[in-house]
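Just passing along the structure, written as structure tokens.
The full complex has more chains than appear here; those shown keep their coordinates.
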Amino acid sequence: MPDTTLFQELTREALNARARAGAIVVLPTGATEQHGPHLPVGTDTYAVEHIVRRAAATIAGQVPVIVAPTVPFGCSPHHLPFGGTLSFSTSTYYALLTDLMESLITDGFTRAMIVNGHGGNHEIIQLVVRDLALKHPVNLAAASYWQMAGAALQEISQAPGGRTPGHAGHFETAVIMALQPDLVVEPRPARTDDPSVTDPAELTSRLRIERHGSWQHFDGYTDSPATASAELGHQYVDSAVAAVADAIVQFDRQTSVTV
Amino acid sequence: MPDTTLFQELTREALNARARAGAIVVLPTGATEQHGPHLPVGTDTYAVEHIVRRAAATIAGQVPVIVAPTVPFGCSPHHLPFGGTLSFSTSTYYALLTDLMESLITDGFTRAMIVNGHGGNHEIIQLVVRDLALKHPVNLAAASYWQMAGAALQEISQAPGGRTPGHAGHFETAVIMALQPDLVVEPRPARTDDPSVTDPAELTSRLRIERHGSWQHFDGYTDSPATASAELGHQYVDSAVAAVADAIVQFDRQTSVTV
């Protein structure tokens, strides 16, 4: 039996043993959607899969953790007009995540965590864990990696003056330059003006305004990738890995003893 | 024709005229749910209806605003085990709000805003305006009043050391002592320990953990109402009214010219 943290590599017997031992299953949720003219549409999936798997590997010695296969598509209706996007509706995505989490519960797991890599999924992952933890005697968690790593990411971005996370701008360009350098199309577009878009990082803030056509207004990327670099990308990714690892540990501690 | 900001008081002709003039319709969303042994189950509805109507009246001279009837029930599955609670499922509440907002769009309104008074509705209102502003050529907004007024509320609560907003604790008890004093049952319960519950104000923060049975663990109210007073309640309400009024003005400004 391989010594692995990946769900798909294990047999049912190995998974049943880990379920009995109280393992935490982490489900990474990505997206396949336009990321400007320069980044691959798999950007969010590449990022979240890499971050979650490394985070789990980091703490596998201290916390019993398994990483499920990444959901490679998300809720991206705002990116459909650009092409190159595969999106679920809100209700389909809610049903999809509910089925996966209830499967884990049927499998005997009592602790699971959704770690999200795409802004359009953010509210839905929360509703799913809220509703299921009421219905079933389990403890669940949900979070988006850029929020867990928020403070660290902003600190890194201060010097180059980049926005975090934005969409297909400084931050994500740096991450893909670090993780999948061959997939970044050069020359990257330059942007000098501020498109005044609501930053996805602020979508859950005080006042959420949704203007029809706003994504088309700034051509699908929120800020300039000019200041991005692979080096910064590695710093961002390392910070995100650390933050996700911390969050899993925190979830483990808060749910190890029954409430 | 009455000079009113209330949707229900107007005729269809008056409403059609206001739609043509670009009026903003604000939909307050409340709840009917347990609020501990001392507060009425209508607490959230009382608060949000009062705050939104006063906010709209304050700015009616400068912004064309109409207030729709309050949705008096919300998404409160976490309060059902206590009794005294009327709740929609997530999917019903999403459908309900979608139908209401699409009705407004059919009525000719191009700007609408959901102002929310209950934590359990918070993510769903955002999904509704996100999805509908993509589908229809309109500008929509969504926000919870305690987030818009967050900084002001925390400043007021510093002296008495109360938590804002929490649930049925210091903050909401003060608000109802101000708005519906006859409905507060004395003696209010005292709580000296910290139930270590995730504060609803932090539900959208870095890591959302949902533990089965957590609400029962602290008997349905998050912090002690001991420090509440009607005077503080009036300060909270006034701050919320000001913040909501500001938000409507901000929404008006950002959507007065087409993107």
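Note that the chains take the letters A and B in the order they are written out, and that residue 1 is the start of every chain.
Convention: a contact is a pair of C-beta atoms (placed from the backbone, for glycine too) under 8 Å apart; a residue touches a chain by one contact, two chains touch by 3 or more.
Small disclaimer: the values here were computed from a predicted structure and weren't measured.
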item: Assembly size in copies, with 2 chains present; value: 6
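Here is the rule we go by: only the chains that are shown with their structure count from here on.
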item: Of all residues in chain A, those that touch chain B in their complex; value: 77-78, 89-91, 94, 120, 123-124, 126-127, 129-134, 136-143, 147-148, 150, 203-214, 217, 243, 247, 250-251, 254-255, 259
